[in-house]
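All protein chains of the complex are present and in place, except for one that has been dropped.
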Amino acid sequence: MADATFTHTTPRRIWPADAAGPRPRKRFSQRNIIIYSLLAVLALYYLLPLYVMMVTSLKGMPEIALGNIFAPPTEITFEPWVKAWSTVCTGLNCDGLSRGFWNSVKITVPSVFFSIAIASVNGYALSLWRFKGANVFFTILIIGAFIPYQVMIYPMVILLREIGIYGDLSGLVLVHTIFGMPILTLLFRNYFSSVPEELFKAARVDGAGFWAIYFRIMLPMALPILVVAVILQTTAIWNDFLFGVIFSRPTNYPMTVQLNNIVNSVQGVKEYNVNMAATLLSALVPLTIYLISGKLFVRGIAAGAVKG
Amino acid sequence: MAHTVRPSRLLKNLNAKIAAVPMMLTAVVVFFGFTLWTVIFSFTNSRMLPRSEWVGFEQYERLWSTRRWLVSIENLAIYGFLMLVLSLVLGFLLAALLDQRIRFEDGFRTIFLYPYAVSFIVTGLVWQWLLDPEYGLQKAVRSLGFTSFTLDPLYDPNLVIYGVLIAGLWHGSGLVMCLMLAGLRGIDEDVWKASRVDGIPAWKTYLFIVIPMMRPVLVTTLVLVTAGIIKLYDLIIAQTGGGPGIASEVPAKFVFDAMFVSQNLAQGFAASTMMLVAVIFVIIPWAYLEFGGKKNG
């Protein structure tokens, strides 16, 4: 009898809808109640912070001080959002998070472009042109992905200082391009390895060289993986804090750094509603990407797990 | 036009080699060279600027007698161990739940994974707010009548790392769920059919058949989560700033402060080298398991 109960917990792909045999209705729904209540409780844990951010950012300070953190705002105000975006102060600048936002845009766009351009060529050269010694470099690159950044940061500071771009946007772009290379190269290498080799051979018989095959055959074919790479990189670079705080000067600080400085500054009275509005504001870009891209975002994450 | 002699090895695939120059430079100069540089300079007494005055293992001796470093290591050990175990358990539970025939699967997945899309800074700040004893969860529960209810981990030196753990789990368990779900879906349906025919209860099938079959996914997840744990930095900065006092310091923050705040470069180098050693201890057994066995076979 015990066995009979358990057979119903088999995953759904075994019994596509309606394909199941006789099943006792009552037990089935009991099992469902357990599953859905578990899911609901867990969903609460994941949704709670988003909800609290939202309601807090729409309340006025007096209401926050008196009321419950979970209570919806009795009087909705967008004042905190406006302040967070355009007038809140970090240090001497009082032009709000908008500065960090635009800095982040200026950092993210070129970083995403260059890192993907370089990594896709790398992946293409590694998977199809396999020259001697290429795998040695690739192995170092992949091992490098596991080296804590802290080990490489200081020499990087020296290098950028020597070149004269320490603190500049271009320096930060270079850093993102370099440290994004392992995962992206792996991503593209795996993708191009799955392209039938005969296609590459056919193109060579047709007289196409390295760049002609890349631009005219491989790149157009790689559109899906390009999208995945853009999602992966945009999210990662937008969310970066460590490189931003080290490799840019305060006027160039990305949104994450500025946000942290606003919220965790010790001066003045804490305005929790403004803080939460600012936090939500800087989460907006990656959240939008996440919601729009859906399955592709998941694919980008899984790409990190694909074995080389 | 035809060549009658073998072209030089060096010139073969010349374009491919030129195109790979950025990769080669990155691999050799940054990943290899910079790492080596840091390790070497951890044996000097550099302070504000790197200098090559050799002091042997002195920096390491100092490091291991620094209380702040010991606290950092202890915190990382607690956080790391619990994060690994709990995120794997929670991630697997979520994946197994989603793998039942449920409605709104996409909706639930979106909910469980969205924290992973936001930055650690956002994560840290929102949980700092939730765990604020004056305004947050503690106050909300107390207002329900449980006046002695206490939940202020961020202000308790003994509990602060668990407060960080709650936020870390919130952020990272969705990723584990995603990987696990992919692993579960990758298992041949016939396995489930066979176990059903044999009358094996589902939980036994999971425990003794499915989980062992997911070994590759489990191993990759383990490595990914561990790599993330060692990098733990932003979350601490945003949520606790290392406090109260030095109760929530972690190695990555120790390194940063030594290099850029207290101008004690060599201590930073030594500490970051220790982080590297820790990573090596994780990576080598994994690489051996993943690649070592195959070469022999």
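Here the chain labels run A and B in written order, and each chain numbers its own residues starting at 1.
Please note the rule applied: a residue touches a chain if its C-beta (ideal position, glycine included) is under 8 Å from a C-beta of that chain, and two chains touch if they have at least 3 such contacts.
What we mean here is this: contacts and distances are computed from a predicted model.
Chain not shown in the complex: UniProt lists it as "ABC transporter ATP-binding protein", one of "Sarcosine oxidase subunit beta", "Uptake hydrogenase large subunit", "ABC transporter ATP-binding protein" or "Formate dehydrogenase subunit gamma". The omitted chain makes contact with just one of the residues A:Ile35, A:Met54 or A:Ala203: A:Ala203. In the full complex, chain A touches the hidden chain at residues 196, 198-199, 201-208, 212, 216-217, 220-221.
Keep in mind that, in the parts below, only the chains that are shown with their structure count from here on.
Separation between the centroids of chain A and chain B, computed from CA atoms only, is 15 Å.
Within the complex formed with chain B, the chain A residues making contact are 2-3, 6-7, 9-15, 17, 35-36, 38-39, 42-43, 45-50, 52-53, 56, 64-65, 68-70, 118, 121-122, 124-126, 129, 131-132, 134, 137-138, 140-141, 143-156, 158, 178, 181, 185, 209-211, 235, 238-242, 246, 256, 259-260, 263-264, 272, 275-276, 279, 282-283, 286-287, 289-291, 294, 297-298, 301-302, 304-305, 307. Across the complex, chain A is touched by residues 9, 12-13, 15-17, 19-20, 22-24, 26-28, 30-35, 37-39, 50, 93-94, 97, 99-102, 106, 108-123, 125-130, 135-137, 139-140, 143, 170, 174-175, 178-179, 182, 184-185, 189, 192-193, 196, 199, 201-203, 216-217, 220-221, 223-224, 227, 230-231, 233-234, 237-238, 241, 251-252, 255-256, 259-260, 265, 268-269, 271-273, 275-276, 279, 282-283, 290 of chain B.
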